[in-house]
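Note that this complex is displayed minus one protein chain, with the remaining chains in position.
Order as written gives the chain letters A and B; numbering starts at 1 within each chain.
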Amino acid sequence: MAAFFRWLRRNLVVIAGLFTLGYLLLPNVVVTVFSFNKPKGRFNYSWQEFSLDAWKDPCGVADMCGSLSLSLQIAAWATIGATVLGTMIAFALVRYRFRARGAINSLIFLPMAMPEVVMAASLLTLFLNMGAQLGFWTVLIAHIMFCLSFVVTAVKARVMSMDPRLEQAAQDLYAGPVQTFLRVTLPIAAPGIAAGALLAFALSFDDFIITNFNAGSTVTFPMFVWGSAQRGTPVQINVIGTAMFLVAVLLVLAGMLVGRRRNKQAK
Amino acid sequence: MTTVTDAPPPKAPAGEDAPARGPRKRGRLVPYWLLLPGILWLLVFFALPLVYQASTSVQTGSLEEGFKVTWHFATYWEALTDYWPQFLRSVLYAGAATVLCLLLGYPLAYLIAFRAGRWRNVILVLVIAPFFTSFLIRTLAWKTILADGGPVVDALNSLHVLDVTSWLGVTAGDRVLATPLAVICGLTYNFLPFMILPLYTSLERIDGRLHEAAGDLYAKPSTTFRKVTFPLSMPGVVSGTLLTFIPAAGDYVNADLLGSTDTRMVGNVIQTQFLRILDYPTAAALSFILMAAILFMVTFYIRKSGTEDLV
């Protein structure tokens, strides 16, 4: 018994940590299980019977797959925009001395310290005042805006940990500024840029609050889910949620395996 | 022949000097070109809207007649008197969720950083992967988990947990759904990864030998944690709490999906005023108050915790 308590005390943090992990993953388990449900009525909140109907016909709900593809498009463009602009800012911040550095740092930090609803509401005020047509473009503008700071942060961290002597070595070995950037700086900063881009994609794809304010009648996937929470939740939503979770996990695992194999080969 | 002398101090560079270095001085403009598009984007679509919003908040009028700036500051006072319960709820729910996130997230971050061994990356993936399922879908799943008469609620009931929470006023009867507890639970769940990742980052940087050194210097494991590990993880604690509290305070999704009309937070009010009632001045004023309150709290908090280099 004493031995058990000693074991318990030593592993308390592990048990608590695994409990948290369970808490984090429980909703995903529920989402997955309920993607095989055959609900009675409009809402998919209680278990009825096993069915593969939704998996066989994932686009069987009106407008859902349209909203999904719109979300993917917006996320792709927002990722490109935010990654390019954010990477440029990150390089400027780490590699150069210039005026108004403090002000620029604050301007980049503030969007991350601002509740989304404030940014959403104020951006809508701007669009209304300018008489802009709400839709794809306003959503894209908003997404690039709030993804930008996260990309800057991710890329900055990587560039900061990069030895400036590497670029000097490239210059010393006859690489001009462009060559140095393409052959040395960019490849070494690539993991940071990729992390920033991945974050931007996830943030944009999953964004609801800012999109809800600035989309007008355009419906992205999160907005479709929101609407269905009021009207009735089709099982297909769970199918999409499960599929995205699986694809993400598989992609990451595949990436890890490839990385490991490459390391082994190199050795 | 090798010679060395201290040359006289150089005179101001004459004309021959300047053109020779011309091409290299042009590089001084590079940072500004790099910054320009992104900063312009933030100025126009982040800073400028805040100005517009400030101006909207002191306008009066109606949708039909249009709004005019009349410096009607009373809107702020009316907004505060009408909606102070929602403000208070936002702060309380977000605060509770932040504390819960810290309590739940720290052990997991610690586990990943020091105890996970070869499982480290797998657990990290499992922490991040839920992000890829739309958070609205996952929040809706809580409706199922916390459903009346479901296994979770039954278990809590038979353990008399719900009696305690009812006494605390965060649940009502044997229901969890549509109570403050459900909202706090949803907020905690939604922002937990934003607590875990910064905590993990700061814990992972701690040199494992520090633990051994502390042990060598007569510190018990609990003392080692209090005197070494936790203080060194402070940057993670600060950024984690900020990343949790700020979005939680402005959130209206959890209150809407998991709560009831009695759990409405300030985000719900802003959303309704802006998108349904179309009372722009009130919505703008509320939004402005929320922003000011959060910036004030964040600044105070960062000062207090002495991690200003975070920014």
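The rule we apply is simple: a contact is a pair of C-beta atoms (placed from the backbone, for glycine too) under 8 Å apart; a residue touches a chain by one contact, two chains touch by 3 or more.
We adopt the following convention: contacts and distances are computed from a predicted model.
When the listed names "Multicomponent Na+:H+ antiporter subunit D", "RagB/SusD family nutrient uptake outer membrane protein", "NADH-quinone oxidoreductase subunit H" or "Spermidine/putrescine import ATP-binding protein PotA" are checked against UniProt, the chain not shown comes out as "Spermidine/putrescine import ATP-binding protein PotA". Considering the whole complex, the residue from A:Leu25, A:Leu72, A:Ala175 or A:Leu253 that touches the absent chain is A:Ala175.
Residue A:Leu166 is the one among A:Ala76, A:Leu166 or A:Leu251 that touches the chain not shown.
One chain is missing from the display, and on chain A it is touched by residues 163, 165-166, 168-176, 179-180, 183-184, 187-188, 266-267.
Here is the rule we go by: only the chains that are shown with their structure count from here on.
Rounded to whole angstrom units, the spacing between the C-alpha centres of chain A and chain B is 15. Taken together, the chain A residues at the contact with chain B in this complex read 13-14, 16-21, 23-28, 30-31, 34, 45-46, 85-86, 88-89, 91-92, 95-98, 104-119, 121-126, 128-129, 141-142, 144-145, 148-149, 152, 177, 202, 205-206, 208-209, 212-213, 221-222, 225-226, 229, 233, 237-238, 240-242, 244-245, 247-249, 252-253, 256.
Chain B meets chain A in the complex at residues 27, 30-32, 34-35, 37-39, 41-43, 45-50, 52-53, 56, 104-105, 107-112, 115, 121, 123, 125-145, 147, 189, 192-193, 196, 242-243, 246-247, 249-253, 257, 267, 270-271, 274-275, 280, 283-284, 287-288, 290-291, 294-295, 298, 311.
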